[in-house]
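Partial complex: the chains shown occupy the same locations as in the complete assembly.
As written, the chains take the letters A and B, and residue 1 is the first residue of each chain.
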Amino acid sequence: MERPLRLIQANPLDSLARAIEALLVVASQPLSVGALVEACGDEAERIETALGLLGERYREGRSGIVLEQVAGGWAFRASRDAAEACGRLFERPVERNLSQAALETLAVVAYLGPCSRPDIARWRGVAVDSVVAGLVERGLIAEAGRGDLGAVRYRVTPLFERVFGLESLAALPRLDDFGGDADELRGRLESLAERRPA
Amino acid sequence: MTAGRRWPFHVAASDPETSVLLAMTVRELELDLDAFEGPFDLLLTLVLREELPLVGVDVAGIVLAFVERLAEREELDLDACGEFLVLVAALLELKARGLLAGEADLEDLEPGEAAEELARRLEEYRRIKGAAEWLAERLASERDRFFRLGPAPLAPRGERRLAEQDPAALAALLQALVAEPPEVSLAHLELRFPPVSRFLEQFRAVLGRRARFDFDHEVGGLTRVEQAVAFLALLELRRAGEIRLEQAAPFAPIRVSREVVDEEVSWNARSA
């Protein structure tokens, strides 16, 4: 705790550099000098000098964190030395399981799609916005036009069929008591939704 | 007991010289609770219309507000205290039933056990409130802790891959979703209290036939909860200026009579 304090006094730019470090580690996109000026309440020239110091500190071969100037401004990235480890971190996840919410939503869309978010929410009895967004992002469901009321409807994708090992949707297992009749299923879900307590 | 007993209190007037001693009823007692802010009688009305869940209402807070008001006074108004006690007792009973509602096995409990169960639940709720306070303080102390949400700007974009899934899981989940839910117990319905409107209509009908009636006579044979609701309906009618209430002495019968409307005053009120 003692040393860096003395260091600050020795270098007036040090606390500015530390503020910039902090901003860069929190940012979700590169930060321009203008944004740093606004955040630090300091002059552009001093910001640039501080960025120079940080570039020296966070550079390839010296640190695992590397400061890089890109189109939109400045950002931290992983050093090239760590590329292999980063590759494992980001590519590793062959995810075994989908969440319960994701599976249930997929079941509804697979058996009863195309259907809209309000349909799915009503039938499942919970809000589904973030689950649907997640499934779209993963490419398991996709938009399939709009319904009568103008709401975007969704269907499952070829990737879904691949992941679930299905030749086509017709190969989905039958439900007991429902001979593959989607209308009957839909009717049943609607009547359950009506009776569900608010 | 005298319904609508005036409850005098001092108001901070803009000019202290002309500060007047205003009178108010217990029902106009101003409350500032977590769940509710406003006069006591509005709280009662909202509770009876089931627009405000009573379980969230801090009855101890109401008692404190009343006692604080009492402390501002020079002398003790026993009648006002009496009215207050009746109203708070009714609220507490309704609240107790609300807290105990929804569990079929509770009706089998002995009164002593039920009281214990209620105390246990109140204690649990108090702990959760304590935990929520702790979380709020924690949030305040962590306000200066910033971290990134979402991926870093220059993070590698790894492809999300999913292991092979079993389609039978989908069928099973959908099957569960279309299954009839288990029978819901209706036992708790017995614990519900009747709507205040039922008594409003009943009392208006009686006053349509007769100029006056005895409250005790009308509500004899009802349960205590029904009597409490009937009493609140009475207060509601008096507040609307439809009835006049008289009571010769504390605990004497409450006499309810039609309010004689002053035509001119009511015309002025409408045009104002």
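Here is the rule we go by: a residue touches a chain if its C-beta (ideal position, glycine included) is under 8 Å from a C-beta of that chain, and two chains touch if they have at least 3 such contacts.
Computed from a predicted model, the values in this text were never measured in an experiment.
S.K.: Copy numbers per chain label across the whole complex?
M.R.: Listing the labels with their copy numbers over the full complex gives A x2, B x1.
Note that in this section only the chains that are shown with their structure count from here on.
S.K.: Using the average of all C-alpha atoms in each chain as its centre, how far is it in Å between chain A and chain B?
M.R.: 44
S.K.: Using the touch definition from the top, list the residues of chain A that touch chain B in their complex.
M.R.: Residue positions touching the partner: 22, 25-30, 68, 70, 72, 75-78, 86-87, 89-98, 100, 103-104, 106-108, 110-111, 123-124, 138, 140, 163-166, 171-176, 178, 185, 188-189, 192.
S.K.: Spell out the part of chain B that touches chain A in their complex, as residue ranges.
M.R.: 146-171, 173-175, 177-178, 180-181
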